[in-house]
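The complex appears here without one of its protein chains, the remainder shown in place.
All chains are identified by letter, namely A and B, in their written order; residue positions are counted from 1 within each chain.
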Amino acid sequence: MLLIHCPYCDETLPEPEFAYAGEAHIARPADPMALSDEEWRDFLFIRSNPRGNHFERWRHVNGCGRFFNAVRDTVSDKFAMTYRAGEPRPNLDALKEAAE
Amino acid sequence: MTAQIHSFPRSTAVAVTVLPLEARFSLRLRAASREAAEAALGLPLPDRIGRTSEQGGRRALCLGPDEWRLDVPAAEAAAVAGALEGGIPHALVEVTDREVTFLIEGPGSLDLLAIGIARDVRRLEVGRGARTVFDGVQAVLVREGEERFTLAVWRSYASHVEELLRQGAREIALGL
């Protein structure tokens, strides 16, 4: 059972209060009809699936209800950080330096 | 010599009761509208998740950045339902019947909540609340006193939760 920091509640809370919600920073195109079939396919289905740091979305569904973003290591499962929806993708190198 | 060693403070008394329905609303609005809504409701709306406020028998619990639970006397339900008409973009929805609220009190209340709640309830300060999970069921927990809590769950889950609370209370009373 992981501990997850909700950036809205500003509390670190147990995993049962949260739900995973897929990869982060994949915005719905403003005008989907303007996209080619290939572009739309990529939006729908193509995901990064990295070994290591993964940008992903979680929802504090049994808490404040907010969707937020996280950086999590898919090998160790551990969260490097969480941040609010709409905030820019953090710089991973800076993150690494901060951890060292 | 072979007695079960259990040196921690044992708390055997805990009572579980179901609170009668008053009136409960879910209020949603943006931060920019908060002051206007406070004036219209005659009730401060705390801006930090988990905080409560009370005034004139009305109470607000902040559950999310734009969400409050309002508890008011049944007689004031209609007045509250109409209080925000006009001008303030919001959603105010009565949810009195959606929920069943348990009162859990006694020295064993923390132990009893710990049968189903994964978060550290001891860290919840008196007068604060949180939406959380009790044995897989979403619940809103408020610490009313050191050893007094309310736990609200949706109506259809109430019998499941109540039976577990009573089973847990019996277990705690045994002191094993």
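Quick note on the criterion: a contact is a pair of C-beta atoms (placed from the backbone, for glycine too) under 8 Å apart; a residue touches a chain by one contact, two chains touch by 3 or more.
By our rule, contacts and distances are computed from a predicted model.
Novice: The complex has one chain missing from view, so what does its UniProt entry call it, picking from "ATP-binding cassette domain-containing protein", "Sarcosine oxidase subunit alpha", "Osmotically inducible protein C" or "Tryptophan 7-halogenase"?
Specialist: For the chain not displayed, UniProt's protein name is "Sarcosine oxidase subunit alpha".
Novice: To test your reading of the contact rule: which positions on chain A touch the chain that is missing from view?
Specialist: For chain A, the residues touching the absent chain are 1-3, 14, 19, 21, 27-28, 31-33, 35, 37, 40-41, 44, 57, 59, 61, 65-67, 76-78, 85-86.
Novice: Where does chain B touch the missing chain, residue by residue?
Specialist: Residues 1-2, 4-9, 21, 26, 28-30, 66, 89-99, 111, 114-118, 120, 122, 135-137, 154-157, 159-160, 163-164, 167-168, 170-171, 174, 176 of chain B touch the chain that is not shown.
Note that only the chains that are shown with their structure count from here on.
Novice: List the centre-to-centre spacing of chain A and chain B in whole Å, with centres computed as mean CA coordinates.
Specialist: Taking the average C-alpha coordinate of chain A and of chain B, the gap between them is 30 Å.
Novice: Inside the complex, what are the residues of chain A that reach chain B?
Specialist: 1, 8-10, 13-17, 62-66
Novice: For the complex, which residues does chain B have touching chain A?
Specialist: For chain B paired with chain A, touching residues are 49-50, 63-65, 67, 118-119, 130-133, 136, 138.
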